[in-house]
Every structure is written in C-alpha cells, then in structure tokens.
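Pasting a structure here, questions to come.
Only a single protein chain was left out; the remaining protein chains are all shown in position.
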Amino acid sequence: MSTTLTTLAPELAVSEWFNTPARLTLVGLRGRPVFLHSFQLLCPGCVSESIPQVQRIERIFGHTDLQIIGIHTVFEHHQAMTPVTLKAFLHEYRIRHPVGVDLADERFDTPITMQRFSLRGTPSSILIGRDGTILHQTFGVEEDLAVGARIAMALSASIPEVAATSPAQDESGCADGRCEVTRPSTSAA
Amino acid sequence: MSTTLTTLAPELAVSEWFNTPARLTLVGLRGRPVFLHSFQLLCPGCVSESIPQVQRIERIFGHTDLQIIGIHTVFEHHQAMTPVTLKAFLHEYRIRHPVGVDLADERFDTPITMQRFSLRGTPSSILIGRDGTILHQTFGVEEDLAVGARIAMALSASIPEVAATSPAQDESGCADGRCEVTRPSTSAA
Amino acid sequence: MSTTLTTLAPELAVSEWFNTPARLTLVGLRGRPVFLHSFQLLCPGCVSESIPQVQRIERIFGHTDLQIIGIHTVFEHHQAMTPVTLKAFLHEYRIRHPVGVDLADERFDTPITMQRFSLRGTPSSILIGRDGTILHQTFGVEEDLAVGARIAMALSASIPEVAATSPAQDESGCADGRCEVTRPSTSAA
Partner (left out) sequence: MSTTLTTLAPELAVSEWFNTPARLTLVGLRGRPVFLHSFQLLCPGCVSESIPQVQRIERIFGHTDLQIIGIHTVFEHHQAMTPVTLKAFLHEYRIRHPVGVDLADERFDTPITMQRFSLRGTPSSILIGRDGTILHQTFGVEEDLAVGARIAMALSASIPEVAATSPAQDESGCADGRCEVTRPSTSAA
C-alpha cells in the first residue's frame, strides 16, 4: 500500500484559475491522464521551449481525454509576476488550456503545489496516470519523441477500478488545501 | 483473410546493404516493430528533416527492440545517386543503422520496394508492427510527438503467436524478389 | 531645410531608465549611430525574435561606437507590464544595454516616444545616423544580413560637422517633453 501512496500525485493548491469555468482538482480528474506543466511567465526556458511543447501536445493529443493543466509556480520576482500580468500573458501567447496560480506560502518563496511535488524549478512537467499516480516527472524540457511515447502509454492504460474508490480516500487526506499523501517539500529551486 | 493480406507489409527488395553484416528481411524481423525510412540522398527534405528525425528515434528508442531500416529509394537522378555516393553520404552524415539500396526495376524509374509499398515519394516512413502489418505509412515528415506515440504503441503490443507461422507462408509468396501479398505499384512519385 | 527636419529623429521621452547610470538623449548621442529597439515584454515576437536579434547586434558590434537602446513602449495591458515587471524581465533575459520606459500619455494608450516616431506596434526598430537622422525604421524583424549591412553603413559614415550645431537647434524645438520636428502620432498598433 505504501508504494501506491508515495507515487500518488498530491493535490493542486490554486488561488486563482484561468481558462476554466470551474476549479480543477486532480482527484476530480481521476480516470483521465493529466499533463501538468509548471512554469513562470518570466522564465526564458518556459517561454521558448516548454510552452511551445505544451501547445504541440495540445494539438496532437487534442482528440484524446488527456487533460492539460498549467500551473504558475512563482518562486522569485513575486511582485513582477502577478495574476494581472499572467492574464495578459495567457492572452498574448494564446494559451487556452486551464492555468492555475499556485497558492503562495506565507513562510516560503516557493508556493504550495510546487512544494508538494518537490519541483526543482521551472519549467517542470508531471505526467499523471488515470489512477492518479505520477508516471513521470521532470525538470526542464524533454524531447518530443519521448514525451509523445509516454503520453501514448498513459492514454492506453485501462481506466482503473480504483478510480471509483480512491477519490474519497484521497479527499479525506486533504485538508486546508493540503494532502497527507506526500510530505510537503519546502526547498525552493 | 484479404484484410490481413492487404495490411501485411510487402517484403523489401534490396540490391546492396550498408551498416549490416547480414541481409535483412521483414519476414526475418517478424516479432519486432520496424521503422522503415525511405529516402534519397539528394532529397532536401530528407537531409534536413526526416534523417535528423530518424536519428532522434534511434537515440530515444535505442534501448528497445525497435528495428530502424533505411531504404534508398532512388526514382530520379539515378546516375547521381549511386551506391558509391550513398556509402560516402552515410559516412559523412554518421548514419549507423542498416540501409538498403532499393532494387532497380529495368522497366520503371521507381525501384521495386518503392513500388510494393506504393510510396508517393521521399521522404516516406512506414511503421510495421510485431505481426508484420503496416501500422502507419506516411509521405513527408510528421511531428515527433505523434511519431513517438505511435512507436510506443507498436512497442507495447504483445508478440503475436502468428509470428511463428506467417514467415513460411509469406516466403512462399515471394519469388524473383517479389512478393504476391501486394500488387506492385508502378507509379513514380 | 524641411527635408532635414522631417528625417531628424525626435527625442526620446522616458519616465525611468534601467541599465544606465545617467539618462540618455538622442541629442546627447549625436555623433554616434544609435540602434533603437521598441518592444513590450509580453509581445511574443519581441521575446522570440527581436530581442535575440538585438543581443546578436550587441555581440557583433560591441567593439564599435554603436549605441543600442531599448524602449519599453507599452500600448496595451498597461497594468500587466509595469516597471517592476520590466526590471525582472531584463534580469531574467540578461538584457544589459540601456532600456527606457516610454513616457505614458494620460490621454492615449500609446506612450509619447512611440507617438513621436509614429510606430505601428512592437517590435519596431529605428537606426539613427551619426547626424541624428533616421536612416531606417521598420515594424517587425528584418533579416540579419540586411540589418548588419545597414549598421555597417551607419558606422562607416563620417562624423558630421553638423553635430556641433544641430543639438542646440533641436533642443530649442523640444518643450514639455515633446519635439516639434515630427507631428505626434496617436494611433496605437
């Protein structure tokens, strides 16, 4: 059982959503694979490499049930990358998939979701399986061939029976925007 | 039965091999997925796009049992793209996977393998499954995300029982460098 | 005389400078060629194309007396592209040449310098000769070969005698942060 717990993706902690009428949760998306993209709008590698890749993923896998989610994980220049600036950025870069603002932590520069996934910096991406487990997590941008192969495998996995029961179990572990399944990491990248 | 026959990949017809100690046949590779890359050394799109993609495929999927095969399908400028020039080309471009020279047809500009697969031109690529069937065939170069996804699916397929019996059946249909399973196409691209 | 007046570059109107200990004026730079780059930090074409080109110009012509100046001409999303965000942007993109914030106009979205040069949008660039005249102005990004050729011609021009007298003449035409030599354009791009 512990093996499953350590690889289960922690829940998102989001203060504000863009491009979605309703708040998204990983628990609520159980049964679908999720491509989670962590970025900052002033991160050069995000703008030139990872965001274009996410937009290619959106185009190539748009006919599948893959859910793409961006998460704006600001861990530096907080005053420079506000939600107002993010909103204009999403407009100018024609980003149309849901993007959440990672919930700030009063005690640390690194926001909550970033801590939960122990992200080293931006850009990072996490591929989450239909059963809610982390299939792959990386810092930086990997080659499209490898990314495409992993997404295909995630899509081809059968929808688990577990999906019906684990949400409730998982939700019980989440409180105050925080889930117990992973120990929050507080190291900023 | 006819459905199976029409999608079974026809056999290669090769006059000379490079980068392999022994001649390769699709029948002999049954059980493994094959990425077949059709090119000409003076084809700009091959040099700038498809060959770099094949080399990325080789790097990303090098640890799997995917077999990459190049086939030099000369259908124009025959005197300019001889095996001597091809050999130097493979050396200069550091192409290390097996490459076969498509067997010339005395009657047509288009060589035999190219006819069998009804290729429209170069670059073309054909993804062949573990069971010897054509999973995907394309003229031009597709995006890495899509190519990676297809190769992953081909790799994840289970090795078919059929593999033990179909080779003999298929070989019986091949004579004079020609297999009966597909009607040879003679249209040059 | 009118011919000269119409091609003389209008003065910059800047509310805040970065990467320079002292305020810059075109009049003060008379005698040196100036490459003026107009951009917005949330403009995709600026980030992916014109800013990299300016950085190449900086590297290739760094040993000459060419003065490169960036001007942040915000004409949309004003709340999203504040000086605080610009400062972090310059830091993250390692932009080390002087950058001025184009002076906002209370009446129009388009800032003052942008109006004076009748810029159609971002990115734009203006090459100013040693005599203070506009040698070339363009909206969008031109090819490096052409840009390099123009800068070389600007650099090879002899320093004009005029340089000693025209500044005074020009300054007299500037009042209230506005110069008379060009009719301010108020159309936003």
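Each chain carries a letter (A, B and C) given by its place in the written order, and its residues are counted from 1.
Everything below uses one rule, namely that a residue touches a chain if its C-beta (ideal position, glycine included) is under 8 Å from a C-beta of that chain, and two chains touch if they have at least 3 such contacts.
Please read these numbers as outputs of a predicted model, since none were measured by experiment.
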{"item": "Partners of the unshown chain among those that are drawn", "value": "B, C"}
{"item": "Touch criterion as defined above, residue of C:L24, C:V84, C:A104 or C:M153 at the omitted chain", "value": "C:M153"}
{"item": "Touching residues on chain C - with respect to the absent chain", "value": "56-57, 60-61, 143-153, 156"}
{"item": "For chain B, the residues touching the chain missing from this view", "value": "42-44, 47-48, 77, 79-81, 84-85, 87-89, 91-93"}
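The criterion applied here is as follows: only the chains that are shown with their structure count from here on.
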{"item": "Graph class of chain-chain contacts, one of line, ring, star, complete, other", "value": "line"}
{"item": "Same vs different contact residues, chain A with chain C, by half of numbers used", "value": "same"}
{"item": "Per-chain Cα centre nearest the global Cα centre, belonging to chain", "value": "A"}
{"item": "Angle of the C-alpha superposing rotation, chain B to chain C, to the nearest 5 degrees", "value": "180"}
{"item": "Inter-centroid spacing, chain C versus chain A (mean Cα positions, whole Å)", "value": "40"}
{"item": "Chain B and chain C: spacing of chain centres that average the CA atoms, whole Å", "value": "56"}
{"item": "Junction residues of chain A, two or more chains touched", "value": "none"}
